[in-house]
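One protein chain is absent from this view; the other protein chains keep their places.
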Amino acid sequence: MKTVEAPERVQAPPEIAPQPSVLRYRARRVSHKVLMYALLLGVCGFILLPVGWMFTAALKPDLEPIFTPTPEWFPSEFWAWENFRRVLTDVMPFLRYMINTTIIVVANIIGVLISCSLVGFAFARLRFRGSKVLFYILIVTMLIPWQALMVPQFLMFVKLGWYGTYLPLIVPSFTGTAFFIFLIRQYMRTIPKDLDDAARVDGLNAWQIFWRIILPLSTPVLTVCAVFTFLWNWNNLLGPLIYLDSDEKFTVAIGLANMVTLADTPWNLAMAANLVSILPCVIVYFFIQKKLIGGIASVGLKG
Amino acid sequence: MSRPRWLTLIAVVALVSAACGGGDDDGEDGDAAEQVTLDLWLYEEGYGFLDELVSSFEAENPNIDVELTTYPEDQFGVKIDTALAAGRPPDLGLVGPELMNAGMLLPLDDMVQELGLDLSTFNQGIVGEALGPTESCSFEGQLYCLGSYTGMVALFYNKDMFDTAGVPYPTAWPPMSVEEFVDVACQLTDPENEVWGAAYGDPVTFLPWETVVSADGRTATGFVNSPTSVSAHAVLARGIQEGCAPSLNILDPWEQGTDYFARGQLAMVVTDFQSLNKIENAGVNYGVTGSPTAEGVEPWFNVWTDSIGVFAGTEHPYAAKQFIAFLATEGQRLRVEETGDLPLDTAVAEELDWAGGTSGREEGLEVLKHARQGVFVPNRWDTFGPIFDAYGLVVGGEMSAQEALDEAALAIQENLDQAWEAWEQ
Partner (left out) sequence: MGRPRKGLMARKEQRAAYLFLSPWLFGLAALWLIPIIASIWLSLTEYNIITPPEFIGLENYREMLFEDRTFWVSIRVTLKFMVLSVPLYLVFGLLLSLLLNLKIRGINLFRTIMFLPSVLSGVAVAVLWVALLNPDVGAVNSVLRGLGIDDPPRWLDSPTWAVPSVVLVGLWGIGGGAIIYLSGLQNISAQLYEAALLDGAGPWQRFRYVTLPMISPTLLFVLITGLIDAFQVFDLAYVLSRGGTQGIGDSLQFYLINLWNEAFQNGRYGYASALSWVLVLAAAAVILVIFRTSGRWVYYEYDPERER
């Protein structure tokens, strides 16, 4: 008889002495866990070592070279923790840049969540003439390199009078982003049809199905969209660069790029600046990631 | 949707945008009294100096406000291009030959004449009468920009190390030939104490232009792979192979050379003359000479400045030119006071006794006297790209200098032809 590996919920009743086969399976469970942890730690190491190097580079005092013949993991003299403070206050108005960037990012997230969920739902679960053609058009728009559209789109926004404002950086998100629409479509198509059928029998129209049934189950994919929107906009350099022309409106990405000059980049400060700028993203992600778990697997098919 | 109609619309959009770039009225006297704001776009250079310059100028001209905006150096070109296309260029900014060629800048000669500025003591490599466009401020007989400092390539050497090894100092001018340079470097290398004799970048960054291109800037074949160029590259590569100099992967002289020199790990370094401050702060007993030259070629080195010009689309040309005038006079003094750099106007250098009796500085000035015109090549560093590769291959011992440079010559010639064609559009 095959030893079946039971799901975690099943446990041996405590009052019965463990049989050999149960012991064997418990041992396998433990070694399984150890293996998983080992894998996770290994991958984390691969991820963290470069970040760790960045951290040590950020801690080096001003005249100490960063790129040395043998990698020097830690500053030789003292650890310049103040580099982090300097980046926030001395080098550039970092705090203001962060606030500006947050405004753009939050607006984009709202725009994306609203528009992409609506459009994605249509492609995912509605039947209509032209759906195939429109979907292919959607995909093709993803293929066009932004470099090609950059200048014509820029000129168009200038003509609209939006130069020097945040509008060109925010408004497009309210009209949908192909990447997210596609993602949401794929996700929504994995929600079983029984829910839909039951709803239609109950006389719900498309909007109600969307709002009451599908959308609540879509928290995981919407979280992914929000997270990616946050990242793209936080790190986006070219957009703000070409549309903004006053320092008060500048974003974090511009500030970071300004630190890198071909002649004399203060690498320790640049690394510190990068690390400081990712803190908001990491904190947001840490708290929001539990929303990644959801959907049918957790909720089940009841009602 | 008929195609011609849309095309016309696009064409009109593009045309109107570009046309808006051309300044319409030349309001001369009106600007002098009313409140005016000038936009100045730069990438960060000389921390602190820019702010000082702006506040001093504003103090002297209370009706003029200068708004300083810094953009990333790498994307600066993109920003200027898109701003021009949008019809919203700054009043003042860092400029280059492309903008002069496209007619986007205002000539400054009228201002120079009106104010009676004497530019003869300014570095002639930058303001001098040039034949054909060079990377200077003079273009087709007119002046389009001015700067605050003189940047140049120079060779710093550690006098103490030379003394210990019993090697005579090189003269400030003429500089050593490449062979001499590498010989001396090998003499001064001390592996036990982790000292290299010299650090230098890719040869194309400091050898005379004759080793790369013809006088009209259009031919590379026969120059890149000329016997002079080949032997110079071979010698310099040998210097690295024999351990007298670090390879570029280990140490980039432009970025880190100064640090290593200041810490006494290099006997000589070919780098930016502005590194002077760091070196003096570290207390090194240093000397200056010109960058090594190839055998039989008149020595040459690159000079540059923070070329600030006036955009043709400005609404306040008079005020903008006033700023440039200020840069050319008081700005020179401020540059010395704030950063200690060598100003563009050597007369000011003398006036403020910039050399201050330091022999190293005197030697630097001596070298500067021999600056001569370079040759303009559109997109210089990208066009010459293949020669960087070639040098890397020679250093790595994968190819002989002749082979590598022959190949590079072909590639560079191709680049040159394309670059000039695009330039002439």
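In order of appearance the chains are A and B, and numbering begins at 1 in each one.
Keep in mind that, in the parts below, a residue touches a chain if its C-beta (ideal position, glycine included) is under 8 Å from a C-beta of that chain, and two chains touch if they have at least 3 such contacts.
Since we're looking at a predicted model, the values are computed, not measured.
Chemist: Would you mind listing the shown chains in contact with the chain that isn't displayed?
Modeler: Looking at the entire complex, the absent chain's contacts are A, B.
Chemist: Of the listed residues B:52, B:98 or B:315, which contacts the missing chain in the full complex?
Modeler: B:98
Chemist: With the full complex in mind, choose from A:80, A:253 or A:269 the residue touching the hidden chain.
Modeler: Of all options in A:80, A:253 or A:269, contact with the hidden chain holds for A:253.
Chemist: Which parts of chain A face the unshown chain closely enough to count as touching?
Modeler: The list for chain A reads 2, 4-8, 33, 36-37, 39-40, 43-44, 46-51, 53-54, 66-71, 114-115, 118-119, 121-129, 131, 134, 136-145, 147-149, 151-153, 155-156, 171-172, 174-176, 179, 181-183, 186-193, 196-197, 205-207, 210, 217, 220-221, 223-224, 227-228, 231, 235, 237, 253, 256-257, 260, 262, 270-271, 274, 277-278, 281-282, 285-286, 289-290, 292-298, 300-301.
Chemist: Which residue numbers on chain B touch the omitted chain?
Modeler: Against the missing chain, chain B presents residues 6-7, 10-11, 13-15, 18-19, 21, 74, 77-78, 81-82, 84-85, 98-99, 102, 104, 247, 249-250, 379, 381-382, 384-386, 388-389, 392-393, 414, 418-419, 422-423, 425.
Here is the rule we use: only the chains that are shown with their structure count from here on.
Chemist: Can you check how far apart chain A and chain B are, centre to centre, with Cα atoms defining each centre and the answer in Å?
Modeler: About 41 Å separates the centre of chain A from that of chain B.
Chemist: Enumerate the contact residues on chain B facing chain A in the complex.
Modeler: Spelled out, the residues of chain B in touch with chain A are 10, 13-14, 17, 39, 43-45, 67-75, 78-79, 82-83, 85-88, 246, 250-252, 254-256, 259-260, 262, 272.
Chemist: Given the complex with chain B, which residues does chain A contribute to the contact?
Modeler: By the definition above, chain A touches chain B via 63, 65, 67, 69, 151-152, 154-156, 158-159, 163-164, 237-238, 241-242, 245-247, 254, 257-258, 260-265.
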